[in-house]
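Only one protein chain is missing; all other protein chains are in place.
A and B are the chain letters, set down in written order, and residue numbers restart from 1 in every chain.
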Amino acid sequence: MAREISLKTIDDRFRQKIKEISGQNFQQCFQCGTCSGSCPMTEHLDLMPRQVMALIQFGQADALDVAKTPFVCASCHTCMVRCPRGLDLTKIMEAVRLVKLRRNVNEIEPSNLQPEDVTEMPQVAMVSGFRKLTS
Amino acid sequence: MKIAYYPGCTLKTKGKSLETSALACMGQLGIEAEELERWNCCGAVYSLADDDLIHIVAPVRDLIRVKQAGHDKVITLCSMCYNTLARANELMRHDEEKRKTINDFMDEEPDYTGDVQVLHFLDFLRDEIGWDKVKEKVTKPLSGMKVAPYYGCTLLRPKEVAIDRADQPEVMHSFLETLGAEVVDFPGAIQCCGTYQVLGNPDAALKVSHDILSDATSHGAEALALTCPLCDYNMSKRQDQMLQKYEGAREVPIYYFTQLMAIAMGIPVEECHFELNRESSVQLLKSKNLVTG
Partner (left out) sequence: MSIVPQEETTATETKMVPIYIMGKRYEVPATLTIMKAIEYAGYKYIRGCGCRGGVCGACSTVYRKPGDYKIYTGLACQTVVEPEMYLTQMPFYPANRTTYDFGELTGTPDEINRLYPELFRCVACNACTKVCPMDVQVMDYIAALKRGDIQAAAEISFDCIQCGLCASRCMGELPQYHIAQLARRLNGAYLTPKAEHLQTMCANIDAGRYDPGLAELKGMDLETLRNTYQSREMEPASAGEDWTPQDKSHL
């Protein structure tokens, strides 16, 4: 997928926002791909974590706004433990999620949960799921 | 020995087998766990956003309750609670600015400075009780039972709250060895079960949980021991779906670590509430003559 990277497409405010929310200097990422190799969710992602990092570095807000990867991330912290640059990718993923969720957008709708799933599920699933996936 | 105990949202209903078996074991070891009189759900996941403090309020409130009850240590059984409480505690200890904001916001509560110690039952057993003491209480060793220790994420990551090494943890290995089990080491022990993605991406969560279980069995495990009610849901309650969906998927009995401890200590089986486990869990114990009837 070719993307135009130019002053026209780089959204610097988005980059600032991600930096503010995550507290991480994502420019340190040197695209080694250790995160992608460590992620347990790899086969379910539309973008590898490394690609998410690249898109953030280039302020590609539009692409990240429709990306599934941040919402498939389970915050397991494996990438963070292994990142040779010491970046906390879980915080960066959270920041990308929050940029969207804070516009009052829900990734999942609590009221649309199947009654039988709610009956089966432990409370901790809903508490954590709503935290991560609802606004 | 008295210690404050924080159960968390799931341990009174869906995860009560974790609580009842653990409390029975504590009783055997002479540990008096005093459940906090007043507590709220910790939020299960620690907020990862630097500008979001409201989600830290819930765990901090619980830590304040620990102090109010006159304790300086609190023990958890659910590893997600452990992680959330411990990380909130670290923040209150080390981040002066955020500490002040949170304390100011909770103007109805006394200020908190992070002076409670948050422990998980596993590191409490290792560091404060000692495996020797635990071993003394083992009356029915789990001999010949090949158990894979599953740590998951929240006991090991991130480093500031890890109860053991993130890459090669040992605490649960030692725990199971103490109980007399044959410990099956496997790489999946530290991998993620998919956790809350059971809501957002249930298929993905099922697959990663299945990967862990097949990794465990391919290394010779007969069963898996774990510490978290959400891991338990993903790997035990949803196992039927795996058996249907994935070719070659095998039935794997799943236990809370405390259930195995209770069995090894000869605690009445009712305390384990095995009705909440897979049927195969009881069958395996019967086949090893650890449970009769």
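Before moving on, here are some points about what is shown:
Assume a residue touches a chain if its C-beta (ideal position, glycine included) is under 8 Å from a C-beta of that chain, and two chains touch if they have at least 3 such contacts.
None of these values were measured; they are calculated from a predicted model.
Contact with the chain that does not appear here is found for just one residue of B:Leu29, B:Ala49, B:Ala69 or B:Met106, B:Met106.
From the set B:Cys9, B:Leu48 or B:Leu122, the residue in touch with the chain omitted from the display is B:Cys9, counting the whole complex. Interface note for the absent chain: among B:Arg38, B:Arg165 or B:Lys245, the touching residue is B:Arg38.
Interface note: of B:Ala58, B:Val147, B:Ala262 or B:Leu276, the residue touching the hidden chain in the full complex is B:Ala58. Listed by residue number, the positions of chain B touching the unshown chain are 7-13, 38-41, 43, 54-55, 57-58, 61, 106, 108. Counting over the whole complex, chain A has residues 110-111, 113, 115, 118-119, 123, 126-127, 130, 134 touching the chain that is not drawn.
Basically, only the chains that are shown with their structure count from here on.
Each chain gets a centre from the mean of its Cα atoms; for chain A and chain B, those two points are 26 Å apart. On the side of chain B, the complex with chain A involves touching residues 8-10, 13-15, 41, 43-45, 47-52, 55, 78, 80, 153, 157-159, 166-167, 190-192, 194-201, 203-205, 207-208, 211, 228-230, 232-233, 237.
On the chain A side of its complex with chain B, the touching residues are 20-23, 40-41, 43-44, 71-72, 74-78, 80-81, 88, 90-91, 93-95, 98, 107-108, 113, 120-133.
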